[in-house]
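With one protein chain removed, the remaining protein chains of the complex are shown where they sit.
Showing chain A:
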Amino acid sequence: MALAFDEYGRPFIILKEQDQKTRLRGIEAQKANIAAGKAVARILRTSIGPKGMDKILQSPDGDVTITNDGATILEQMDVDNQIAKLMVELSRSQDYEIGDGTTGVVVMAGALLEQAERLLERGIHPIRIAEGYEMASRIAVEHLEHISQKFDFGTTNIEPLVQTCMTTLSSKIVNRCKRHLAEISVKAVLSVADLERKDVNLDMIKVEGKVGGKLEDTELIYGITVDKDMSHPQMPKQIEDAKIAILTCPFEPPKPKTKHKVEIDTVEKFQTLRLQEQKYFDDMVQKCKDVGATLVICQWGFDDEANHLLMHRNLPAVRWVGGVELELIAIATGGRIVPRFQELTPEKLGRAGVVREKSFGTTKDKMLYIEHCANSRAVTIFIRGGNKMMIEETKRSIHDALCVARNLIRNNSIVYGGGSAEISCSIAVEAAADKYPGVEQYAIRAFADALDSVPMALAENSGLQPIETLSAVKSQQIKENNPHYGIDCNDVGTNDMRQQDVFETLIGKQQQILLATQVVKMILKIDDVISPSDY
């Protein structure tokens, strides 16, 4: 640790408690950061592609997650290193923005860092490298636009959408029934999509899971499921043409917020209070009944007496329904959430074709299905599977597929997958590099090499000879001037991705390149790492 000296040669301390901090500077710092970034990328490298492997992650509480979703792995890894945290952020922002390609973006960033390290060793200034990368990424993104294709789909022709979702799902454990799940995802997205505005609100799609059954039993429900049952065991289990009162007030005597006391000092008062109380319960039920509700869904609990009264008056009710679910129910049934009994009016009731209770397995597991709603825009994907981890992983996979479908509705441009887009970009960037005078040329070439790493990892994971396969595909692309050649991961026999129907979204790919470049630039600009020491 270097000390600073003033003009008289006396040492002075710049940082507080300097001795107790570790500090890395200059090329050392850059190398350490690059190594950390690479280490994170290395973990994810084996998860990429249809033959990618999964990771087991054990949380601090001992819970087990099995996944190959990049964002989830990094999130659960609980990293300590600052640069590694940046990579986690990178994957997360890809997840928020696009929803898919979270692994690819980290692998890409890792490759860029690896290339940068070599350039640093040659003595090229990090900022020049960063600038070179920036230029190259712009070339790549433009090239992607150039090779992208638009395709048409409509509510009747969903095949292209299903194909794209299948590409996403094929790298997950659920690829056994990817067709089924892809169809579900596409149908779900289309039913909530606003095709006019090209917008999809994914909040309207609820993904629920319950262990048991098999993956093939996963279904799309045009309505909402709630993991609750009727408040009284003897209430009807099925209600046709339900008119639903959605309440956020409990079936209990009111509890004013201000502090108060009701004093009882005479027998008369005691009795009036008692009568009032009874009347109160009666009123509440009566109000619901008066507006014509045939089902009450309440966010809070019921008093036993109220519960019986409801049952008695033939008004089925569900209690303790969570806020989010309540909102979804309100959206789906077209009802309004009513905070007070006094404000209950017939117009505020939601409507649903069928509300039924369904039980599962040998335990007393029950769920409430609300179907054929007035507003069919809210849907639920109900996942079944052999064990808890499987369900969780399926949920994540479905989320990815939903995001992909949404992106396609927003922007219907696609590029071909299987690494073909990366290879094509790599060729384009390589060719463009020569036009740039100056040191940046080297950085641009390095960028082209880094682009190769994704197809390389794909080939590696699929058990192919990575270098041979990649160079063969590359020459084929150049020779035939066709950007559709990629890595044949599934051993189909052709490496024309167009024939294999492997698509990815254009914005997803563009975002990957841009985000990866951004993070790498940020890491390259760091030349000093000061951290409190462990000791």
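The definition used in the following text is that a contact is a pair of C-beta atoms (placed from the backbone, for glycine too) under 8 Å apart; a residue touches a chain by one contact, two chains touch by 3 or more; residues count from 1.
To be clear about the criterion, contacts and distances are computed from a predicted model.
*Asks:* Select, from "ATP synthase subunit gamma", "WD repeat-containing protein 75", "Mitochondrial import inner membrane translocase subunit" or "CCT-beta", the UniProt-recorded name of the complex's unshown chain.
*Replies:* Looking only at the record, the undisplayed chain corresponds to "CCT-beta".
*Asks:* Which is it among A:Ile127, A:Leu195, A:Ile264 or A:Ile467 that touches the chain not included here?
*Replies:* Residue touching the absent chain, from the options given: A:Ile264.
*Asks:* Which of A:Gly223, A:Gly385 or A:Gly419 sits in contact with the chain that's absent?
*Replies:* Missing-chain contact among the listed residues: A:Gly385.
*Asks:* From the listed residues A:Met53, A:Ile467 or A:Ile530, report the one that touches the chain absent from this view.
*Replies:* Candidates A:Met53, A:Ile467 or A:Ile530; residue touching the omitted chain: A:Met53.
*Asks:* What residue numbers in chain A mark contact with the hidden partner chain?
*Replies:* The list for chain A reads 31-32, 35-36, 39-40, 43, 46, 51, 53-62, 64, 66, 68, 73, 76-81, 84, 173, 176, 211-215, 232-234, 252-256, 259-267, 270-271, 273-274, 276-278, 280-281, 303-305, 307-309, 311-312, 359-365, 385-390, 463.
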